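I have placed the structure first, in the form of structure tokens, so that the comments after it can refer back to it.
The block that comes next holds chain A.
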Amino acid sequence: MQRRTFLKATAVGGGVALGFNVSRAEAEMRELKIARTTETRSICPYCAVSCGVIIHTLGDKSKNVKAAVVHVEGDPDHPISRGSLCPKGATLKDDITHKSRLVSPKVRRPGSDRWEDISWDDAIAQIARHIKDTRDRTFVAKNAKGQVVNRTPGIAMIGGCTDTNEFNFLQWKVVTALGVPYRDTQARV
Partner candidate 1 sequence: MSATASRPPADSAILRARRSEDVVVGDEIVRHRLATRAIHWTVALFFFLALFSGLPIWTPVFGWMAHLFGGLNVCRWLHPWAGLAFFVSMLVMFVHWLGEMRLEPNDREWLRPRKMIEYMRYQGEDPEVGKYNGGQKLFFFAAALGALGLLLSGVVVWFPLEFPRIVRELAILIHDVTFILFVVAVVFHIYLGTAAEPGTFHSMIRGTVRKPWARLHHPRWYREVLGGKTRRP
Partner candidate 2 sequence: MTNGWVDIKNADVILAMGGNPAENHPVGFKWFMEAKRGRNAKLCVVDPRFTRTAAVADVYAPIRAGTDIAFLLGLIRHTIENKRYHEDYVKIHTNAPYVIGEKFDFNDGLFAGFDEGKGEYDKTLWGYEAGAKGGAYKVDPTLEDPRCVFQLLRKHVARYTPEVVEQVCGTPKDKFLKVADVVTSTGNAERVGTITYALGWTQHSTGVQMIRAAAMLQLLLGNVGRPGGGVNAFRGHSNIQGATDTAGTFEILPGYLKTPTGPLTNLKEYYESAIPTTLNKQTWPSMNYWVNYPKFMVSLLKAQYGNAATKDNDFGYQWLPKVDGNYSWMYIFDDMYRGKVMRAGAEEPGPEALITFGMNPVGLGPNSKKMVAALSKQKWMVVVENVETETAIFWKAPKEYEGPEPSQIPTEVFLLPAADFAEKDGTFTNSARWLQWKWKALDPPGRAKADQEILARIFLAVRDLYQKEGGALPEQLTNVSWSYTNPAEPDLAEVLKEMSGKALADVHDPADKAKVVKAAGQQLDGFGQLMDDGTTLCGNWLHSGVYTEAGNNAQRRSNADPTGLGMFHNWAFSWPANRRIMYNRASADANGKPWDPKRPGIYWNGQKWVGDVPDMKPDAPPGTYGAFIMLPEGVGRLFSSGLNDGPFPEHYEAVEAPIANPLHPNVTSNPAFKKFTSDKDVYGTKEEFPIVCTTYRLTEHFHYWTKHQVGGRLNELQPGFFIEIPEALAKEKGIENGSQVRVISKRGQIQGMAMVTKRLYPLKVDGKELWQIGFPIHWGFASEPGHTGPLANLLTPSAGDPNTWTPEYKAFLVKLEKA
């Protein structure tokens, strides 16, 4: 990654300059907060301009480091965004780190007015059971005209516009595997 090298070079250059006046510089300079962070290239998850962003994380990806986002800014190499970002892109750090991120699976039981915690294994097992029950119950092998249609009208599946192409393809595979005809994305609305 070219930019990272560049920044390292800057840091080293700075260190040389620092040699002349170590005490003052150490005590007084405003340190560049991304001088030694790890840079990862990414794409902004908001609109479809798809600006390039660089995510600066804590540490150098060593085994003993838990990466955390220090800073996010535009990727100057990106031909469309050329380093710039809109206010949403400029606050991507908030999007990754904000306190209302969901961190564990939850379930709301029928008639309940609250969430309960649930393990991943239980959640997956219960969802799979629901899918099978609904599919088996509502499956239409042939329509009223006797044509083979093999569809599951009991389930609707939506989403994908904020996720990768690869996820979307997997989603299409699963939707098709389940015979779900009701599917849609943000593209419609």
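As a selection rule, all candidates are chains of the complex that A comes from, given by their letters.
By definition in this document, a contact is a pair of C-beta atoms (placed from the backbone, for glycine too) under 8 Å apart; a residue touches a chain by one contact, two chains touch by 3 or more; residues count from 1.
Please read these numbers as outputs of a predicted model, since none were measured by experiment.
Within this complex, chain A touches only one of the listed candidates (1 or 2), namely 2.
Residues 40-52, 55, 57, 66-69, 77-82, 84-89, 91-92, 94-96, 98-113, 115, 118, 120, 123-132, 134-136, 138-141, 143-145, 147-174, 176-189 of chain A are the ones that touch candidate 2 when the two sit in their complex.
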